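Of the protein chains in this complex, all but one are displayed in their positions.
Note that the chains take the letters A and B in the order they are written out, and that residue 1 is the start of every chain.
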Amino acid sequence: MASSANAAEPVVAVERLGKRYRRAVALQAVSLTVPRGQLYGLIGPDGAGKSSLLKAVAGVLSYEEGAVRVFGKLIDSERAAEDVKARLGFMPQGLGLNLYGELSIEENVDFFARLRLVPAHEAAPRKERLLAMTRLAPYRERPMKNLSGGMKQKLGLVCTLIHAPELIILDEPTTGVDPVSRRDFWVILAQLIEEHRLTALVSTAYLDEASRFDRLALMHAGRVMAEGEPERLVRDARARIVELQADAAQPGPLEQRFAQIDWRANVARIYVEGDDDDSARRAVLDVVGPATAPHLAVRQPELEDVFVALLRAQDGVAIEPLRGLSAPAPRHASADAEHAIDARELTRSFGAFRAVDAASFGVHYGEIFGLLGANGAGKTTVIKMLTGILPPSSGLGRVAGADMRRAGQAIKERIGYMSQAFSLYTDLTVMENLLLFAGVYGLERRLAQERARWVLALGGLEGHEDRAASSLPMGLRQRLALGCALIHQPRVLFLDEPTSGVDPIGRRRFWAILQELAREQGVAILLTTHYMSEAELCDRLALMFAGRVVADATPAAMKAQLAAEQGQLLDVSTAAPAAALAAMRAAGFPGAVLHGRGIHVMAHDPRDAQERMRAALERAGLPEPLVARRELSMEDVFVHRILALEAAAAARTP
Amino acid sequence: MSRNRTWPRLDGSRARRWLRQVAALMVKEWRQLLRDRALFGFVVFIFTVDIMIAFGAPELDLHRSPVGVIDRDRSAASRDLFYRLRPPYFAASVLPEQEAQLERRLDRGELRAVLTIPHGFERDLVSGRPTDLQLTVDASDSNLSYLLASYVERITAAMAQEWHERRDAASGRDNREPVVLLQPRMRFNPTMREGWFSTISELLGMLTVAGILLPAAALVREKERGTIEQLLVSPLTPLQIVLGKVMAMTAVTLLGTLVAVAGVMHGWLGVPFAGSIPLFFAMVALFAMTAAGLGVTAATFARNSGQVGLVVLLLVMPITMLSGTWNLVEGMPPWLRTAIEVSPLRHFVQIAYGVLLRGADASEVALPAAKMALLGAVFFAAGVSRFRRQFR
Partner (left out) sequence: MTPKRVLALAGKEVREILRDRLYLMLAFLLPITLLVVFAYGMTSDVKNVGFVVVDEDQTPTSRDYARQFLASRHFRLVASGQDPALIDEVLRTERARVVLWIGPDFEKRLLARQPVEVAAHIDGAVTPPGRTIRAYLEAINAQANAIYQTNPRLAQADAGPDCCRQAAPPVRMETRFLYNPEVRNIVMVAPSLLMLVLLLVPPLLIAVSVVREKESGAIYNIASSTVSRFEFLLGKLLPAVMICMINAVVLWLLVAFYFGVAFRGSVPQFAFALLLYVLATAGLGLLVSAAVRTQQAAIIITTITAMIVATQFAGFFAPLDTAEPANRFLARLFPAGYFLPVVRGMYLKGAGMGVYWVELAALAVYSGVVLWLAHAFFRKRTKA
């Protein structure tokens, strides 16, 4: 019955799949089908069971209950799995971990081709095409271990595709990758799917990537909570988002009435249940008063809103409200005089390579300062120099008034640090970790207990005291790591990608803590993140590129500057985004970029731009697009700035 | 909480605080070791089962060694000699004259030796004329061949003695001779029980393995998982970080030794101990810390636990093989004798055998102990300084 000719047959069909590891349940009654030629997404927080599901489909993990069919073949034994493996490609989790560090890009690709017995006359042209497409061709001699995160991820994709599989299974290919590289990756993937009629099953922890999928399943705690096309999921949510100008919002009463409010830089996005614009508007006006009506807009919820709502229902806990930080950070009299963190011409070279190049910035007490940049821009190196782990090659890093190169114990006691990825002791329990760090900071037993309880309460970790850190979901782990960095109540906090891989609810709780620390206790916080929605929440941002700080301003100022330079942001939605993008770029919109399933373009004269776009798409035989003006987001700013800088750098080096 | 709150001053003296920090790290190390199944299983194994296996090791002795006898005399005397080559040491068989098969049977290992009794053996023996017996021994296993030759020699000598005495008794002659009778006294182990020695030598080897591997693995694990950075930004000094591991693992080694010595060796296997047990444990602690210094240094050369395993192996093998646990250091070439002075085990061997079996007291082991402490200080300084530089 297995026949690849039968196009109607789903490529993957999972029925009531159950999987357990010893006593821990990984998957329960999971059912889904992946039709041919689709980009199917598995979305959910860390520990939701995405990896287990993907491995079961790839035939590398056995399961106890239910059935997995791939190309119509029941995968219930190693032998059965072998029959379909020629037709699928699997890229496991972990950036470049399945590749061979000592081998070059080309050798990696060649190895995968030989492993898959691809005839040389097929492999060679395919390799060239894939390397060209991923723009890896110029680096083909470079050993894999020396690649940046984004490049590793693209190489992984090339290696997975070299035998021209019909189905590719990618496990969190974008985790830990910066927004620009991530975008790049999705564009390439979309192109490949279109050209080769590939079917792709991809998991991600980034909810904002959800809208890129043709179809998706939201997973949580081993179950599928919702499944279907993105549009249908939004429709089925039967809810509205009421956007309210932040200055008109009344946080207290609103939060009492509505469980899910997303506070952005200048708007509050309120999630209102009910499939009706008017009743949603009325529900909000009932709280804030009719006078605010002009400052209010009703929109369809985005996928992320829907997921948060679904997860919230599952967790049964209220989401921490995130206050907008549009008001300037409170400055203390003493703090004004002195920066908590002060980087002056900070430089660090590794051999000939300059990882950080004369970076200068300052952070006040009570301020949340975000360091943004692509993978390899030098963010982590800056933090390592400022925390005293790495001595600068030149320049000065002062923290709490002391030169970090000669920092003594007293200074280190004022610093808290959370390194990239999870760096606590996973084999210790929550309480053991906390008491360890209390001891490391020399706290006496009674005080240590007291602080541990304080951290447990702050991080919402009560009830998990005796769980091994390895068994915690990502969100809890990160709060535990933060707690360990806080146990000695530092005045300055360094957080390196603290929320990587954490689900949105977890991230919200995390940020609520950060805000409390900054606002209530005047802690200076320096952090890095790849989530641009988090960048919005920072008081100030510095953008790094190739080791240099290229911009340093508040999020609002950054947006305003971009708007002044490039004009109004237009969101173009169309049925065939890839083709439309090509057409638009050809028609004089070089800055057009893919955003979700739409295209973002900036223009000083929106009317004229709209006309030109229509014409361009018509010439290309594409349907008329839907164009809407949008507020600039930090993501737009980031992508625009980085692409411009990359283009400039490429122009300098011929 | 108020904005400008004054952060509580940490009370207690500096030294107490310093120790508290180290203690926190030690507790962490113990917890981690307990939860690392492979490593913990290994520690339990080396201090219990491994010692027992060593006790039951085969002894170097003859056991029904196959000896072929070519009897050209066919006399009462030659038959007497043949029957003296009996179990448990020998299993003698009469061989035919033709020697064609002999070589092959020796090659095959079916025979360990061939004894040829010449014509006129009995006649010569009775008349007191010297006779020549021929013994061909397979010396590919040299220890065994030596043993075999000396056993055969002793048996023939005893037989000749008996025949002479019988003859002399018959003739009434006086047979006193100027002879020096050497009385070998095996001190500290009079019955030459191999088990005593082998359990101690095994324990010394395993102490070295544990002493080096445990702190090295603990340190590399932090590097591998990135937790080291969390410690480096804390007010801990590199010395404290290293010391926390070393002290924790020294305690583990001491506990393991206690189980091995008191439980397995003394309690279960009945190995007697001559010297002061507290002195021995004090020395074990000193040795464990010295070895840990080596382990820390080794760990600074490795990036992951796989590498550290191989590096430790490269370090442990020469140390355990050449330090005199089972070999005579005196017999090694001079350059090697000098080189092995930097092995902490070389000095600990003298202390351990000295205290456990020979009943040496503190003053008698003071010199090796001082050398060991000196080595420990050097390794430690090297380890801590390399560790410090690696993160600078």
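Going forward, a residue touches a chain if its C-beta (ideal position, glycine included) is under 8 Å from a C-beta of that chain, and two chains touch if they have at least 3 such contacts.
Everything numeric here is computed off the predicted structure, so don't read it as measured data.
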{"item": "Touch criterion as defined above, residue of A:G59, A:G149, A:G459 or A:P504 at the omitted chain", "value": "A:G59"}
{"item": "Option touching the unshown chain, where B:V69, B:L357 or B:M372 are the choices", "value": "B:L357"}
{"item": "Chain B residues touching the omitted chain (full complex)", "value": "38-39, 42, 45-46, 50, 53-54, 56-61, 63-65, 104, 106-109, 125, 128-146, 149-150, 152-153, 156-157, 159-160, 164, 176-190, 192-194, 196-198, 201, 217, 302, 304-311, 313-314, 317-318, 320-322, 324-328, 330-333, 336, 350, 353-354, 357-360, 364-365, 367"}
{"item": "Interface with the unshown chain - residue positions in chain A", "value": "21, 58-62, 77-78, 81-82, 85-86, 88-90, 92-94, 97-100, 102-103, 107, 111-112, 114-117, 143, 159, 169"}
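Criterion: only the chains that are shown with their structure count from here on.
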{"item": "Separation of chain A from chain B, taking each centre as the mean of its C-alpha atoms, in whole Å", "value": "58"}
{"item": "In the complex, chain A residues that touch chain B", "value": "330, 332, 384, 387-391, 409-410, 412-413, 415, 417, 419-421, 423-428, 432, 435-444, 447, 484, 489, 491, 494, 520-522"}
{"item": "In the complex, chain B residues that touch chain A", "value": "1, 3-5, 7-8, 10-12, 17-18, 20-21, 23-25, 27-28, 31-32, 35-36, 225-227, 229-237, 391-392"}
